[in-house]
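Everything on this sheet refers to the single structure shown next.
Here the complex is missing one protein chain, while the rest keep their positions.
Which chain is which? They are A, B and C, in the order written, and residues in each are numbered from 1.
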Amino acid sequence: MIIVFKPKTSEEDVKKIQAKVEEKGLETHLVVGHDVTICGVIGDTTKVDPRDIEVSPSVEKVMRVEQPYKLANRAFHPEDTIVDVDGVKVGGGHMALIAGPCSVESEEQVIAIAKEVKAAGANMLRGGAFKPRTSPYAFQGLGSTGLDYLVAAKKETGLPIVSELMSADDIDEFNEKVDLVQIGARNMQNFTLLKEVGARVKKPILLKRGLSATYQEWIMSAEYIMASGNENVILCERGVRTFETYTRNTLDLQAIPVLRKMTHLPVIIDPSHAGGKWWLVEPMAKASVAAGCDGLLIEVHNDPEHALCDGAQSLKPKKYTKLIEELREIGKVVGKEI
Amino acid sequence: MIIVFKPKTSEEDVKKIQAKVEEKGLETHLVVGHDVTICGVIGDTTKVDPRDIEVSPSVEKVMRVEQPYKLANRAFHPEDTIVDVDGVKVGGGHMALIAGPCSVESEEQVIAIAKEVKAAGANMLRGGAFKPRTSPYAFQGLGSTGLDYLVAAKKETGLPIVSELMSADDIDEFNEKVDLVQIGARNMQNFTLLKEVGARVKKPILLKRGLSATYQEWIMSAEYIMASGNENVILCERGVRTFETYTRNTLDLQAIPVLRKMTHLPVIIDPSHAGGKWWLVEPMAKASVAAGCDGLLIEVHNDPEHALCDGAQSLKPKKYTKLIEELREIGKVVGKEI
Amino acid sequence: MIIVFKPKTSEEDVKKIQAKVEEKGLETHLVVGHDVTICGVIGDTTKVDPRDIEVSPSVEKVMRVEQPYKLANRAFHPEDTIVDVDGVKVGGGHMALIAGPCSVESEEQVIAIAKEVKAAGANMLRGGAFKPRTSPYAFQGLGSTGLDYLVAAKKETGLPIVSELMSADDIDEFNEKVDLVQIGARNMQNFTLLKEVGARVKKPILLKRGLSATYQEWIMSAEYIMASGNENVILCERGVRTFETYTRNTLDLQAIPVLRKMTHLPVIIDPSHAGGKWWLVEPMAKASVAAGCDGLLIEVHNDPEHALCDGAQSLKPKKYTKLIEELREIGKVVGKEI
Partner (left out) sequence: MIIVFKPKTSEEDVKKIQAKVEEKGLETHLVVGHDVTICGVIGDTTKVDPRDIEVSPSVEKVMRVEQPYKLANRAFHPEDTIVDVDGVKVGGGHMALIAGPCSVESEEQVIAIAKEVKAAGANMLRGGAFKPRTSPYAFQGLGSTGLDYLVAAKKETGLPIVSELMSADDIDEFNEKVDLVQIGARNMQNFTLLKEVGARVKKPILLKRGLSATYQEWIMSAEYIMASGNENVILCERGVRTFETYTRNTLDLQAIPVLRKMTHLPVIIDPSHAGGKWWLVEPMAKASVAAGCDGLLIEVHNDPEHALCDGAQSLKPKKYTKLIEELREIGKVVGKEI
């Protein structure tokens, strides 16, 4: 961390700030120039908020050099984290191929889709039981019953289950029924939920990126979960909000190589939510694999036109099967087995 | 709602879509042109998601004409809503003057500040007890103890208390101790919390705008609370995220006249969080009053340089006192009593 | 400027970077910590691009402390700049009250409007002759003829003329006919035009903020004009692009106090373009004056429903007259004579 003083700050005022910082167990080093005095701060600065120092009238600017996260930091954990989802490995070269309907609608539906995506090559089944909807009048999901249908589908196919958790009240049920617990984009900074999930969820977590979140904010949310006790976090890019309205969101594939540098956690891509249109899924899934992702979360529905939710962005099983075949070829080129 | 069909769609396909829509109790009216067929849909369309119709291969585009919210809609409730916060009226010409520290730090601190802001003219006391922080290593607030200090300050001053609720688990305590329950920007789309708050909180709600939320998304979140049973909602603009990094966020004062058209709920402004710098509070508070807001939420701290949180954006009590005096003059010009 | 080296960078590599920087006539000061080495750079760093140093494999990050502009910088020019527009002063307490139609349509129209806005209190007349339109099929303005109509209106009313320059080819004509030369938002980073304008335009410049420009980028564009020879620049905030689509753009009034700190140039507000709706002009104009702006640019049209361009955001003369009266009252409160 670097503190830049205002021109002509008195020696005394500089010392006051140094003392304030050193109280927190940090070291300070001064550089005194003709016009500007600068103070380098060395030590664990994660607990210092630059704005709390900037409030002093003698301080011009405080700049953070170090990342404000530790557990998720690649610098302190150079090896790729490999997350185990009920036997399916994700990260470090292992690909998560997660597929299924946006919403669970019936036992028959979800079992039928599960069988088809498994045959296509998927290794996990997703399905929404508790649904975050922007309108209180929209279908809110089947809830517990939906989870039971997913469990039934797992019995038939063996595919581990991925589903979104919206309330800490449901943690016990998710611990029992779900294999990979998703935290949705709109809850990425629901810090209460993140802490509870870190402390009480016994399964790995799939943390979606917030709609307007920066990489650092996203990793800080992973850090919340990890600092609370659960280090098995998978990050999922699902598009960010931009001025473009033709697509639902703009998929940010630079996230893949950048997060690889910043963190050791696996990074997967959800091309279905990003674009919001089924015909964008295929080219974006291919691009994601080419860019080196650790997995794909894709909506598949056997009857998209009558889906209760997000049919517009769902692939039919046949298209998914063909897609996986093509991804396999791209995977070969970039050294990923699909 | 208007459905535009793709060129050359068969009559049969058009009828299928009409049937699908009419099933939901809506009326349809066709316009058949040379190149384009258009279908007007009339009735309560709040339960229809345009994307669920757009998924059909014969549909080009579905456009909503009506607003997707009812309870918060000015069209169905032309009178301004006046919210009563333990005797203090907000809306319809009545101004909320809410002030206090970002975080409650001690009983002495909060009582001292409460007395000063009351003397200055404030009619409610704010103070954070449960704090949403982007870092798990930052000060997270005093929790219940913090609320007790606020209650003590209310005993001394009579000022109703405003504080942020982060978890549905704390609702009973907030019902007992807090007079206006704040939902923070990062929880604006925490739909589980919104429903619980609507159903169980017996006090009015202060709903902050999400960092990248549109007006409609924000009102839909108010609609969640109202549809769940609590119609006493005050909206609070606190800046939106833009590319500008000099300020914390960009304060959107157009929100005041626009929301006045869209909804009957009161709209107040938080200039402290928006700019993130104390010297922006004064000009922005004046601008807010000139633009016709129903109140102001301002951070006041007796020792900003040693505040545990957000000192940089807090006014000292003297500056707040002077500000209120100036606002009073502007209020006179625009017909608001301060 | 501060250079942060990667952990374990060799002394030799550090010296190489120091030498590279010192070559440009700058001084360097090292801080060597346990883990991190930091180098403070002192001197005129405006010619150094941080990214050119960051490219070195031994460098972690380069951070600028100083502003990259000089001529527009308040730090080197503490007094407010007062720009003289054919006798009308702008800045340092003097308000520009610019009004007129989006597009000049006929001599009668522009003379009629000019008389009305003058009577209301306006001190400059605006009118578009060369129009930037997003569609090649939209009305592109009357060009030179439009300027002649404005000149005729000036003859009748004495109001100095404000109009947008889109091409360096028209500079001679603008020097002859126009008193305040506007550079539009979409040309804010048309660097060729900025240089030509700085070198050859003999009248003051009104520089609009780009749709997604930061304060610093905007000031850098002013710096381009000033460094090329014309220091009479007025900045005009006209809204920035956000995710909100209800309004045309989001008006950023924090720009007023922030630019006051960053630069000595006058700052005026265009509430008509920002909101894109006439009924937003009144509250936003009041807010702008309350926040301390140096002037207002407002679209006034005698027949908005039949305007060839942007009628939706134009005030009728009567409404403008009433608005000026109300602004005068707010001006009194904040110490500005209107």
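Quick note on the criterion: a residue touches a chain if its C-beta (ideal position, glycine included) is under 8 Å from a C-beta of that chain, and two chains touch if they have at least 3 such contacts.
Source: prediction; values computed, not measured.
Enquirer: Of A:Glu107, A:Glu156 or A:Asp252, which residue touches the hidden chain?
Expert: A:Asp252
Enquirer: Tell me which stretches of subunit A touch the chain missing from the display.
Expert: 212-216, 240, 242-247, 250-254, 256-258, 262, 274-275, 279-280, 283-284, 286-292, 326, 329-330, 333-334
Enquirer: Extract the touching residues of subunit B with respect to the undisplayed chain.
Expert: That gives, for subunit B, the contact residues 2, 4, 27, 29, 31, 33-36, 38, 40, 42, 60-61, 63, 65, 241, 243, 245.
Enquirer: Residue-wise, where is subunit C in contact with the chain that is not depicted?
Expert: With respect to the unshown chain, the touching residues of subunit C are 46-47, 49, 51-52, 54-56, 68-69, 132-138, 166-169, 186-187, 189-193, 195, 211-212, 217, 220, 223-224, 227-228, 241, 276, 304-305, 307, 309-312.
Going forward, only the chains that are shown with their structure count from here on.
Enquirer: From the mean C-alpha coordinate of subunit B to that of subunit C, what's the distance rounded to whole Å?
Expert: 31
Enquirer: With chain centres taken as the means of their Cα atoms, state the distance from subunit A to subunit B in Å.
Expert: Whole-Å distance between the two chain centres: 27.
Enquirer: Quick one: subunit A and subunit C, Cα centre-to-centre, how many Å?
Expert: Each chain reduced to its C-alpha mean, subunit A and subunit C end up 39 Å apart.
Enquirer: Which subunit C residues sit where two or more other chains touch them?
Expert: Where subunit C meets two or more other chains at a single residue, that happens at 243, 245.
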